[in-house]
Structure formats: C-alpha cells, structure tokens
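Selected chains only, in their assembly positions.
First chain written, first letter: the chains are A and B, and each begins at residue 1.
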C-alpha cells in the first residue's frame, strides 16, 4: 500500500501545566522517530503539540501514558478506505442486479425470520406486488434470551432460494457465525451483519474475504466512527461491496425499542462514500411507527429501507410487534414513491 | 376536579419470593384504604397484585418501601389533561393569528439571538419572503459558559416588536426567569421554554398562569413521559395553549450536537393531543444538517419546524455553526412545500 493512500493524520497532544522541558522533548523525539512532524505551540499555561504524519503510526502510540501528557486529541478518523477523503464519488453496490446507492430508493422487505414456506411465500408475493426489489428473511436469528426461537437454519436458506426463483427477488440474510459464512454466501445475494455483531471483528474479516455484498448494520450502541471502522475491517480484506444500515441506537428513551438516529444518514454521507439505508422496523419496534419513519428516511436522503412485512404478525415467532401487514406495506410504497418524486430522488 | 377526569390507573406490585402473607395483607389493606381495587394473582414462585383506582392516590404511595415488595410497575402515565385519553381530538394553538396543529406545516424562522436591528431585520425580511409564518429571535439566552453572550434583554424585545409590525410576523421568544414572565408576555406572541428549563417547575407553573401560548421544548435529557408531565404543569394551571417541540436528545453519539429523536413525533401524537414541532437547527448543530432534518420532520408528520436563519453566520454571537443562510432557507422552503403536497398534508 502506497504511503499516499494513508494520507496524513493530525493528533493534538496537550501537555500538563507541570510538564517539564524533558517531558516535551520526549514527546517531540518520539514523533520524530516515527517520521512525523511536531508543531509545538507554547502558551502562557499550556503547551500544545500538533503531530502530523502517518495515522497508523501516530495513533498506535499510547501518548496519554507519556509523562507530562494531559490528553491526546485525535483530529482525523482512524478509518481510511471507506472515507470520502479516499473516494469522493458515491459507491454503488449491486445486489442480484439491483443497484443500491445509485440514486433510487431501494426497498427491501419481507418477514424478520423465515418460519415456514407458506409464511415466506405469502410475504414475498405481497412485497413483490407492492414494488419491493429485494426480499428479506433470516434463517439464523440472534436472540437475547437463549430460550427464544433461533431460526430454521439451512432449511430456511433453501426456502429463501426457492422464493427468489418464484418471485424474481434477490434476498438478504443474516450471518451469525464465521463458520456459516461459506454456507450463507452460497445462497444469499446480500449477507447481513446484525447489530449485535457489528464489533465481531472475526466475522467482519471473514465477510471481507468472500465475494458477496455485505450489509453492515450499525451496532445499536456504536458511534458512527466505530461503525465506519467496522466497515473498514471488511473493506481492507478486499470486499468493497458494503451497504450500511442505520437501525436505531440505545438511549434513555423507552417509548421506542431504540432511537432511530435519522441524522446518521446525512452524517455518514458526508464522511463516507458507502450507501446508507434505514431499518424503521427494528428502530421503533412498533408497527404504527414503520410508515412515518420510512417516509422520514426517504426525505432525509437514505439509499433505501429494509422493512419487516408479515402476513399475520400475531403469530410471528420473532419481532411480531413491529411487522406491518401486506396492505399497510402497499399503501406505504405509494407514499414513498410520492416523496421520492417530490424531491426528484 | 371530578373523579371521572382522573380516570383510573393500574399499578402492578410484584411481591418478593420470600414475602410473607402478612406483607401481602399490608399491601392489599393499604390499597383498600385509599379506595383502590386489589387483584391478587398467586403464581408458583411470585405473587402479583394489580391495583386499579385513582392514579394520584396510587402513585404517591412508596410501594417499594413496603416489606415484601420487590417492584412496583406503573402501567399508565402520571399526566392526565395533555393525554389522548383525556382529549381524543388534536389541539390547535393559535399564535398571533397563525394556527399550529391544524394540518398545515408551520415554519418558524429567524436568528437564534437578537444581536442588532440590522441583523434581525435582514433575517426577518428573508424568512418572510421565503414563506415563514412566525419569526424567532431571543432577547435572553441561557449559556453553558457564564462568559458567553447572554442576550440584549428588553432592548431585544423592542426590536422584535418592531420587526413584527414591519414584516407582519408574530414572534416567539424564550423566557428564563419567572420574574421575566410578565415582561415577555407583554411582547411575545408565543413564549418558549428552552430545553434547559423543561424541568424548572417554578417557571412552568408561572407560564401556566398567563394568557400567551407556550412552546415547550423537550429537555435534551428528558424522556417523553417527563416532557408530557412538564406540559401538564402548564396545562393544569389553566393555560391550554401548548406547542411541544422536539430538539434532539443527549446520547453517546458525538458527530451531532444532539440526536434528533424523530420517532418522538409519532409517539407524542399517539400519547397526546398537543401539536408537536421539530427544531432541526439545535438538534444537529451543523448548518448542512438543517435541510435533510427539516424534510424528515415534514415526512414524519410534525406540525412544523423552527429554524435558525442568519444573514452572516460567521459573525453570529450564538450558535453560528448551525444557522443557515437566507438563500438556503428559501430553497428549503421549496422542498418543504413539495413534500407537503406529495403527502397531502
């Protein structure tokens, strides 16, 4: 990798009021040793060192463990390839012939979990008719309680593949275990990393080494910076087909399952070239929130949405309270098209 | 106040596994004493008491301090008058002839703080021309640092009144001190309680006893339940003209000043009859976030937005980084109208 690719980084090192000249020298010497420039600003009470150089080198040193150092403030990000600095134009990710990030609003819909052939096909038929372009449905489910339904496994993947043929919809499915990556990559058009696995670096690296596109959901407790670093784990292994998906963060508010961070969409668009979608179903956790939050996602400029649609939510084995009915989905699709047209997106 | 007004409440009292029959009797007896019904459900390991009765009475007792009680789980809310249970139809609040909550999307715009006659008038002329219907501009500012600009005071109110005459725009201004309520109520068409004062019950009660409509911003660390309780403080003193305004909450994310809780709009609409607006300027804290967040507010169904517009943000004494320029505001108004039309709101 060429040095130029890394660009350069800036770190601000603030010395303590009681730091000695020797402490300052040690910091400056270490910066010089690693080939970085040190810009020293001496004030009345504080001395500040601006370090400019290779970010990997600078950020790895434990500056706050040096004598006389009060704080080290990173000025730039620790990810590179997924940043706008590295690539100015938008990335477009193609999923079974459907482009994500090319300007249209891409709708992914279907049941949260595959429960049976009837349930999956009823849902797939409905979302296809209403205009969705990708099917969702999981065969492996991560559950907070070990006693909850954990998915149909391989049988679920077979059903999803059958639905793809029947309805002409590529599909997305979640992976939980690095040992399942090959299996799922053999079936799915888009592999999803769920919110609980966003920091499972083992799994991220494995996804980076296979050819299918990846949807990386934001950890519900991850900062945007951590989320983009997780994307970097996939990208640097060679897989550049990454779609980000905001799905709500954990806050003190309990009226909603999570708090949809709608601002994350324009913020990520400013920081990264990767397309970013929204999951209004898992954010809110309630059926009647799905439509307003989806419309907000369209208006804010997201690349698409992924929505739980279930023919009979009160029988759902997973996340029934947030699934909308096929009729509600069709009505929502009409509103989505109207807002897209109004904003010429 | 008639008993019927309070409706009834439910509280679930969960007994500890080692609670004695005497502990259970004491709880049931106390409920009976205050005129509530006690429904006892005895399970294999836990006994649960459902209490139904007057909420004020039930919620005031310190149930978790009773021997043998593990937890008390409130089932209903502690506010009454501002709830949909109390009034099913939407409230409409009239501000100097402009209705808020009647179906249209109401735009309030202007500078964060009144700094000078020129600055205020340039901003007012621009927002009027672009289609705003209410002017914003503060004469008293709460600042985290005691060394920051605190506002022009009465002189600022005079300028606002002059702008109202000149441009035909009613105006909203913030109140910080209960001793200023009379002064500000003598000028403003809508009095705003800022996010830092949402739990200033002294100020809330004072606003409840004067005739001007009130905009109650959500505390940036308040739950929706606490916010509606704060509105109840105003309502119960006799002032029913209350507009709520979501303005972002404090979370772990630091890319934005606060995290706009866009879901709060439909949630509040489900729980309360009061109109709810959005402040995209203070939520995001960055100029380039204002347009996407405003459009999200329109799409999610908010009653309106309040936006900082400044003729020269780099000279602003308060919150310059989030103010948009008059030209940006005019362009945004065009998009707002397009989305409103698309959704027929």
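To be clear about the criterion, contacts are C-beta pairs under 8 Å (C-beta built on N, C-alpha and C of every residue); 3 or more make two chains touch, one makes a residue touch a chain.
Keep in mind that what you see is a predicted model, and the values were worked out from it rather than measured.
Enquirer: Since every chain shares one sequence and 2 appear in place, tell me the total number of copies in the complex.
Expert: 4
Keep this in mind: only the chains that are shown with their structure count from here on.
Enquirer: Starting from the mean Cα coordinates of chain A and chain B, work out the distance between those two points in Å.
Expert: The mean C-alpha positions of chain A and chain B differ by 31 Å.
Enquirer: Within their complex, state which residues of chain B touch chain A.
Expert: For this pair, the touching residues of chain B are 221, 223-225, 249, 251-256, 259-267, 270-271, 283-284, 288-289, 292-293, 295-301, 335, 338-339, 341-343.
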